[in-house]
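Notes follow once the structure below has been shown.
Just one protein chain is left out here, and the rest sit where they should.
Then we have chain A:
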Amino acid sequence: MEKMKLKLLYTDLKSDIDIIEKELENALNSSSHLINDASLHLLQAGGKRIRPVFVLISAKFGNYDIDNIKNIAVPLELIHMASLVHDDVIDDSDLRRGRRTVKAQWNNRVAMYTGDFIFARALEYVTAIENKRVHQILAKTMVEICNGEVIQIEDKFRVDQNLKDYFRRIKRKTALLIESSCELGAVASGLDEKNIRHLRRYGYFVGMSYQIVDDILDFTASDKELGKPAGSDLLHGNITLPIFYLKDHPIIKQFIEKASTGKVVEEDRLAMLKVVRNSEAIKQSIALSNQYLRKALKEVEALPNHQMKKKLRDIALFIGKRKF
């Protein structure tokens, strides 16, 4: 339902998104039937394709040419897909979006090779673009995403971390790739520096809000909506925004302690969820997400008049209100 609502937001981009979808299929085509099966498994799981959409919309502000822009939009989605395949190995996740993960369906090694294959295809694809700056932005993003994941592992179950640590983490985990999607779309379509900056900052703010909402939903959405047990983030030791407001709550403290030793039972999870859901932490987190969205909307205002401005606003508002 949510995905449909999002898709309605960019119906006028549908023909180009269909091209991207087709290109994703082509890019994942392999001589190995196992890689084909794993890739098809991933493609069928769908996804919001939010990164390619940001590339397309940003490019619309410049000299838009889908044959050129697809060479940015497709690799960005592939990089996102590949990192999810590897993340599932790291998090030992058996389910994603309600479907079995590659590592659960086959094994960790198959997931590693599939992820590496997709990463490689992403880079192969982007070499159709000769602009050195494009590659530098994308490469820096890939390295920083990894750094973010390393930090995330280091920060697991660390209760003495502060909000700055959290923001640093979600910036690299999510905001950077959305920021780069907007920036790269703008750069590849030859937009001027001032507007590239506005779009990049828009992407960053939206990305931060997107991850905060994701972190809220991990507590507030149902297991069915999430396609995995609610509260999984904290169960895996990831201290997300709502928990910063509840770190001193005895039930939360106890839950983190138990989770760090792998002793959580279903009753503990439900008790933890009840505390978070009934607390002010959710409202406070939403307020922070909205602050980022306001900043994003300010960047949109600074852009030249274009019908895509409305789209950027609508997507930002959708992100703030999405239910899962």
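In the analysis below, a contact is a pair of C-beta atoms (placed from the backbone, for glycine too) under 8 Å apart; a residue touches a chain by one contact, two chains touch by 3 or more; residues count from 1.
The rule is short, and it goes like this: contacts and distances are computed from a predicted model.
**Student:** Among "PadR family transcriptional regulator", "Cytochrome C oxidase subunit IV family protein", "Ring-1,2-phenylacetyl-CoA epoxidase subunit PaaC" or "Heptaprenyl diphosphate synthase", go ahead and choose the protein name stored in UniProt for the chain not displayed.
**Tutor:** The chain we cannot see is recorded in UniProt as "Heptaprenyl diphosphate synthase".
**Student:** For the chain not shown, which residue from A:Val143, A:Leu163 or A:Leu270 touches it across the whole complex?
**Tutor:** Of all options in A:Val143, A:Leu163 or A:Leu270, contact with the hidden chain holds for A:Val143.
**Student:** Suppose we count only contacts with the excluded chain; which residues of chain A make the list?
**Tutor:** Residues of chain A in touch with the missing chain: 30-35, 83, 86, 89-90, 92, 106-110, 112-114, 116-117, 119-124, 127, 130, 132, 135-136, 138-140, 142-143, 145-147, 149-150, 153-154.
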